[in-house]
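Heads up, the thing below is written out as structure tokens.
Every protein chain of the complex appears in place save one, which is left out.
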């Protein structure tokens, strides 16, 4: 079993909206915080751009939850793109959202995508998502 | 040709991040602003929850763009759910993102989904997305 | 009477929090949007940093307000610093907040404050705040 990368994020009061729960756009910020930590640990820096994102919202997060936890697993590594499966859970373990996110490593100065090298591919492979069983 | 609903949103300095462009999570806020306006005009109130969202990020938005424009068309109307195709364009007309969003009308007090009535279905049908031609 | 600079800002759903109104930190974003527009029009660019801010929160802003309006007047011009009096009003004209803000023009590359030139001082003087009468 490949390990899953986990990262905890604090829920801020500012994350809520007038429906009394965390606003849907903030779920992307929670995922981003975890993904930045993943990139930093596995690839050495958190500089990338998001090119595609699919997300299913499954449950509310409320300020009273205090923290959420994001699990990240690698689904696919392309030449410059990385597809991750990202699960957002409340502190109690309930699944609040599940996302599939395609990112591309980015060179800010050259304004261009950066390919993964062999060492980075090997590191990413350690976090390969387990095949889903029916 | 069904009409497309259009809504303009101002780009705020606060929408940017340290990569110098509008942060990806804020694209969802731009779409939300337009969707709220769509719900308000077509259905009478903007109370709904997002249950699924797919988005392809195609181009940067920068603060210098000043405004973005969102086009919304209806792809599918379910019992309580609405699937919209949402295109985010810079003021110059360039496509910055394309999204497909599933929302459910929401009764805050009952904490339950609200079915569309016949009149609402008729109004939504006016904004039906044109079939894509290859 | 010196003219007052006015700028309108749209209230976004994302600006609210779980108390059902616009979050207090977002008032600063509304002021910032107007101040950026003021800097752009009067000084040619909106690059500055905020060094001090005082704000009295007088009334709630709600999503249903749709827009707010900010009025900016110049209280004092220093060598590199500008003190503005900024009033946030709901669309209906009610005062939601009053602020005094000290900003400094900023050179991002040099990471240093930029003095106002004579032409800029003259332009700022056109927006001088009227003395308050008791």
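Going by the order they are written in, the chains are A, B and C; count residues from 1 in each one.
We adopt the following convention: a residue touches a chain if its C-beta (ideal position, glycine included) is under 8 Å from a C-beta of that chain, and two chains touch if they have at least 3 such contacts.
Bear in mind that the values here come from a model prediction, so they are computed numbers and not experimental data.
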Worksheet entry | Option touching the unshown chain, where B:14, B:35, B:85 or B:105 are the choices | B:14
Discussion item. One chain isn't shown here. Among C:11, C:28 or C:124, which residue touches it?
Written reply: C:28
Worksheet entry | Contact residue for the chain not shown (choose from B:25, B:55 or B:104) | B:25
Worksheet, complete the sentence: Considering the complete complex, of C:4, C:42 or C:55, the missing chain is touched by C:55
Response to the item:
It is residues of chain C that touch the chain not shown, namely 19-20, 24-26, 28-29, 32, 47, 49-57, 106, 108
Worksheet entry | chain B residues that touch the omitted chain in the full complex | 13-14, 16-18, 20-21, 23, 25, 62-63
Worksheet item: At which residues does chain A meet the chain that is not included here?
Response: 9-10, 12-14, 29, 32-33, 36, 46
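Here is the rule we go by: only the chains that are shown with their structure count from here on.
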Practice prompt. Same or different, please, for the chain A to chain B contact, judged on whether over half of the interface numbers appear on both copies.
Written response: same
Fill in: Whole-Å gap separating chain A and chain C, where each centre is the average of the chain's CA atoms
36
Worksheet item: In whole angstrom, how far does the Cα centroid of chain B sit from the Cα centroid of chain C?
Response: 30
Discussion item. For chain A versus chain B, what separation do you get between their C-alpha means, in angstrom?
Written reply: 23
Worksheet, complete the sentence: Touching at least 2 other chains, the residues of chain A are 20, 25
